[in-house]
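A single protein chain has been omitted; all remaining protein chains appear in their positions.
Each chain carries a letter (A and B) given by its place in the written order, and its residues are counted from 1.
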Amino acid sequence: MKFLTEYRDQKAAEQLAAAIRKKVTRPWTIMEICGGQTHTIVKSGLEDLLPREITLVHGPGCPVCVTPIELIDKAVAIAKHPDAIFCSFGDMLRVPGSTRSLFDVKAEGADVRIVYSPLDAVKLAKANPSKQVVFFAVGFETTAPANAMAAWQADHEGVENFSLLVSHVLVPPAMEALLSSDHCVVQGFLAAGHVCTVMGFEEYFPIAAKYKVPIVVTGFEPLDILEGIHMTVSQLEEDRHEVENQYTRAVRREGNRPAQQTITEVFEIAPRQWRGLGEIPASGFQLRGRFQKYDANRRFPFSGEPARESPECISGLILQGIKKPHECPAFAVKCTPENPLGAPMVSSEGACAAYYHYGRRQNVQPELSGTESR
Amino acid sequence: MADVKTFNLSCPVPRVADDRIVLAHGGGGRLTHQLIEKIFIPAFANDALEQRHDGAVVSLNGARLAFTTDSFVVRPLMFPGGNIGDLAINGTVNDLAMCGARPLYLSAGFILEEGLEMATLRTVVTSMRDAAAKAGVKLVTGDTKVVDKGKGDGIFINTSGIGVIDEFPGLAKQARSGAPPLNDLPQNGVPLVSPKLRDVGTPVATIGPASVQPGDAVIVSGDLGRHGIAILSVREGLEFESPILSDCANVWPAVEALLAAGIEIHCLRDLTRGGLATTLNEIASDRNVCIKLEEVLIPVNEVVQGACEILGLDPLYVANEGRFAAFVPAFQADAALSILKSIEVSQGAMQVGRVAETPVRTVVLQSRIGGNRVVDMLSGEQLPRIC
Partner (left out) sequence: MCLAVPGRIVEISDTGDIAFRVGKVDFGGIRKEVSLAYTPEAEVGKYVLVHVGFAISVIDEDEAQRVFKVLEEMGAVKEELGEIPH
């Protein structure tokens, strides 16, 4: 597939890895923000190509993983309504709430449907006028334009039996929260390429300057990530802390203006809870103005029980890159994809799920690559 | 800012979903295996079942027979490249072929839902007739039941099959490590080895996981993922420039050719639910070996790859219905490939890896860019009701 598979070329990967090895003189810790990047790294065994001085840690770039447990409980409660059709992306279905997941209630008879696009939910609303169609609007900034358009089109066409349960999270505030923590180990960032496709990368300049960290906007294929690492390492070795763009085929500095305009019309910035991290100010979106009528929180008053996290899930530490999944006592023992204790084990972009599926476990690593366990 | 959580190192009982059946129990992956290991094998324990192969090899009056059964619950009933009827015949024929047995006789049990259109039943039965004729098998007995509307999905079919293992030259030599001498395994009280061969002192082993050895070449008979994507294309309403057809087919001609040429086949396994990854994990696990794959060698059609990209699927886990994996000694890999490529159903055959000693019970993949990862057993059901 064009503009995809050529970025998986082995020779080019080896050349980039060699270039990284040449540049490196000291240990560096680099964080990739987006779960999709984590997935590529683990799936392609990319770390095997890197010199041992480079440590990659995985960031909170999995919107599924950071959706607050209260919202999962709310989603489950709405789905159980006999009049509701609850629509969601596939990932959200297996995330554990306090007692149940959407998948559990679907198995018990609730009308829960997986959709590919938020516009599909609007179509469903038009086709089922006697039902309340609710869409679980989860995502980073990447997905906000699509969700905004769904609300905009619904409003434009006078669709009333449609609402959004919003769980949008924003990357730059999360990065700031990470960087301002005493536990922060990250020295350089691979910024989320698709988030920046929408939002551009203006917001990262003040962050790079304030915390003196290089930030490289990076794509999702192995060559993108290797090149992003090379650019980050070059900055670190040369004591620079700038914002650079590796993903130039898709990202422009100003981002996608039409998308940003629609986002601003439909959403406004608000504080948000991040599961495992706590509340981060100005880190989420909520519906604004005439679109507030589509807020599922208003449409479905919720007096549920207080949320209960599994006491053993250390997703907060995982999402900050302080611990790796295999360092969690429950990992692959009590917490597995079939019986997840927390969200990072469920989401296809969660670090724990990636580590589990691709075998980054202590006992397998030495035999895989002949190097010390990372 | 978030609190740093302290660990609780005590061990409460985990929440496990084993009080009820979930869809994932039918996925062919981890949960299916747990069901088999925890419920079925303990209840019915016997040596034939312990082989855990696609079919059971039993001995009857000097003849070695393979016996297998399979049920078909695919949804939708009709898909590009076939229907439930084709699957029902070819699926069982292939299970017999995986034992190295010439498929001979099939039974078919139908569970029909009240309200099913007669025309649909006719189409399915016609497909079964044609598939059986092509495979050279006879449907010799059957049964029909009807359930109330809403209690079945149109049609469920079970087929069972009997085949005979001819005395081809080059049947797998006894495994050198691990497996007990197979002529010592009682099968219905009758030893596997015919008296003639036992006198000569050459034990003849069964084609199955027990015969797999470190060093063996791992070959797949063609490109992966067509059946699963064909099913999904209907369910997801995917539009194709040229449609992907299910690879549903009878693979006995390929197996027969290998046997006739004297290839020392150690194991054959068809790649249905859960795909190549699941099959190889089963074998690595049963046999306590490692299987090493190279991603660049694994054949996947471009359009299937594209569908997997946009649906977020891994072709290694997508179902096939006319593909198998073969384990042969390394020195015979080229010869085996040559033979397979000359047969229509296996013309896309490729060697994709080899068997190693460690790390045990693990399938390892070297990615396109040269890094390594483990190919795990499927968790949950990737695609329900695929066959």
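Just so it is clear, a contact is a pair of C-beta atoms (placed from the backbone, for glycine too) under 8 Å apart; a residue touches a chain by one contact, two chains touch by 3 or more.
What you see is a predicted model, and the numbers here were worked out from it, not measured in a lab.
Q: Which listed residue (A:G45, A:G97 or A:G139) would be found touching the missing chain in the intact complex?
A: Candidates A:G45, A:G97 or A:G139; residue touching the omitted chain: A:G139.
Q: Which listed residue, B:L23, B:I39, B:A133 or B:I310, touches the chain dropped from view?
A: B:I310
Q: With the missing chain put back, which residues of subunit B would touch it? List them for me.
A: 223, 238-242, 296, 299-300, 302-303, 305-307, 309-310, 312, 368
Q: Provide the residue numbers of subunit A that touch the chain removed from this figure.
A: Looking at subunit A, the ones touching the missing chain are residues 1-9, 11-12, 15-16, 19, 34-36, 61-64, 89, 91, 116-120, 138-140, 142-143, 145-146, 149, 152-153, 156, 192-195, 197-198, 220, 223-224, 227, 248-251, 256, 258-259, 262, 347, 349.
In the analysis below, only the chains that are shown with their structure count from here on.
Q: If you average the CA atoms of subunit A and of subunit B, how many Å lie between those two points?
A: Taking the mean C-alpha position of each chain, the two centres sit 36 Å apart.
Q: Once bound in the complex, which stretches of subunit A touch subunit B?
A: Answer in residue numbers: 1, 4, 8-10, 13-14, 42-49, 90, 94, 107, 116, 177, 180-181, 183, 222, 276-278, 311-312, 314, 316-317, 320, 322, 329, 334, 336-339, 348, 356-360, 363-364, 367-369.
Q: Show which residues of subunit B lie in contact with subunit A when the two form their complex.
A: So the residues of subunit B in touch with subunit A come to 1-5, 7-9, 11, 14-17, 22-24, 30-31, 236, 296, 302, 305-306, 309, 312, 358-359, 362, 364, 366-376, 379-380.
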